[in-house]
Structure formats: structure tokens, C-alpha cells
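Missing here: one protein chain of the complex. Every other protein chain is in place.
This part shows subunit A:
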């Protein structure tokens, strides 16, 4: 498959996923109808819509719109972060959880749920709803910054040290999480459990707007990262020989991934598997060169997450499955099948 074709197919898949995410739900709004409502609203403003379109517009703009935008953002962030981590660690099994983001975010989330109760009622309701994601965001970011600090000596960040210290920090955060879970009441436990399984429910444009800059920051850096990550596949020394500022690359990759992943985890919970699988799917079809791999992974990741969310909404309607359950239940077997089928191409 040529790279241009891959970009086109990925963009097409994402378009389909966006349309599905907008139209499918308890109230079905067909894609043509959805497009018509959006078009009318753009032309006349929402106040100027005919009465028969008002309900559709409310669902599209206030519920499914932010949900779709958040899903695309989170999926793109996870896939891109996974691809960058795999390139940086030179290991196809790496994912952002290795640098402590997920465990740090989980610790901060459970800490807020269990210990934040005392102050939660002091916040205005609008802020109260954001307290959990904001806590998770800073928890995830703090864990990675701490990790980067531990693994950097004389201005050089050691990748092996990052990996091992990441395991240690992850275990420490898990211990703290376990302790807080032990202290938690049943209702707090339930809140935390559902948070860890992930959901795009409760998406608002405010959440989209808060997550977008951090994901955007990583996306903007992809051209710089792509060239560097290609060279790093040769090893750090050879990458330096061919003109890459490896230390700058590592810092940019680590911070970019941490910020984007923390934003994704904070707004949708710890959704597994997309970050690992999306880059793999892309690598299998167009090879490992990052210039195409990074953008196509982002598109595919967004499409995968939106598709999973549609399934999560519909499988047990009117209830919603946690989206992490869907990504794992569908993705893992598919991924295994791909690995077995394309074993030779993947591992040489």
C-alpha cells in the first residue's frame, strides 16, 4: 500500500466513524439527516432552525458532537503517543503507560475521589465536575516529570533508566492507589472502577477545549519527531551521527506524550489497547517509517476509538458499556490474529 493511499483510507475510516458516532444512538439520526441539521444550523444559527430539527440539533450539538470530538481527540492522542513511545524505546510493545502517565493519573483520580470529598462541596458545581479530570491530568503529568528527572543525568536522559524507573514509579503509584481503594467506601469504589474502565460519556465542549491544546501540542511536533524517531531506530549513537539532537528529541517526545496522554486519560479514563494496537496496524500496512506512521496512526486511533464508543453505546442499550471493555474485547483478538498472520513481516 502506498503512503498516500494509507492516508486516504485512514481519513475515510475516520470520516465514517465520525458519521456513525453522530448518527447512531438511542435516537437514531441518519447520516443524511445529521448532515442536513448541521448544515441548517451553520446557515441559520441554532435559533433559526425549524422546530422539527430542534431535538436533533440538541442531540447532535450538545451530546454527540462533544462526545465525537472528544473521542477523536483521545483516540488520536493515544495512538500517536503509542507510536512515539514505540519509536523512542525502540520496542514495538512500548506504550505510554510505561512512562508512568496512567498510574500517576489513576493515583491522583482515586485520591480525589476518596480524599477530595471534604473540599469537593466547596467548589462551584461547574468546577466540581472538572475536578476529577484535572486531578488525573496533573497526576499523570507529575509522574512523568518525576520520571524524566530521575532518568536524566548531566543533561542526558537514559532510555533504559526511564523504562526501569517507570516500572518502579508505576508500582509505587499502584501501591498508593491500592491503599486508597482499601480506604474507599463502596460508592467511591464504584466511581473509581468506572473511571479506570474509561468512558466518553459526560463529554462537553469544555472538556474538548481543555484537552485539545495538549493533544495539539503533540500533533504539531510530529514532523520533528518523525525524522528523529526514524534515526533512533538505528540506535541513539547512530541517530546522533546522522545529525539528530537526540537529547532534545527525547525530551520533546517524553513531554509531548505525557501531556497528550494525561489529557486523554483525564478526559476519558484509562482506555487501554488503542495506543498499542493502532501503530501496529499501520506499521503492518505501510512499514515503520514515522513520517507516514505518526499521522496515519493518529487518524486510525481516532477512528478505532469512535467505533468502539459506538459499540459501547449500542451493545447494552440503554445502558453503556465501559469503552475500555470494548477496545480490549474486540481489539485484542483482532490484534492477535494480525500478529499470527503477519508474523514474518513484523519480526523480520
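Assume a contact is a pair of C-beta atoms (placed from the backbone, for glycine too) under 8 Å apart; a residue touches a chain by one contact, two chains touch by 3 or more; residues count from 1.
Here is the rule we use: contacts and distances are computed from a predicted model.
Selecting from "Fe-S cluster assembly protein SufD", "Putative membrane protein", "Heme ABC transporter ATP-binding protein" or "Anti-sigma regulatory factor", the unshown chain of this assembly corresponds to "Heme ABC transporter ATP-binding protein" (UniProt protein name). Contact with the chain not shown here comes from a single listed residue; of A:92, A:128, A:201 or A:216, that residue is A:92.
Contact with the chain not shown here comes from a single listed residue; of A:63, A:234 or A:255, that residue is A:234. Within the whole complex, the absent chain has one touching residue among A:246, A:260 or A:302, and that is A:246. Where subunit A meets the omitted chain, the residues involved are 87, 90-92, 227, 230-235, 237-238, 240-246, 283, 287-289, 345-348.
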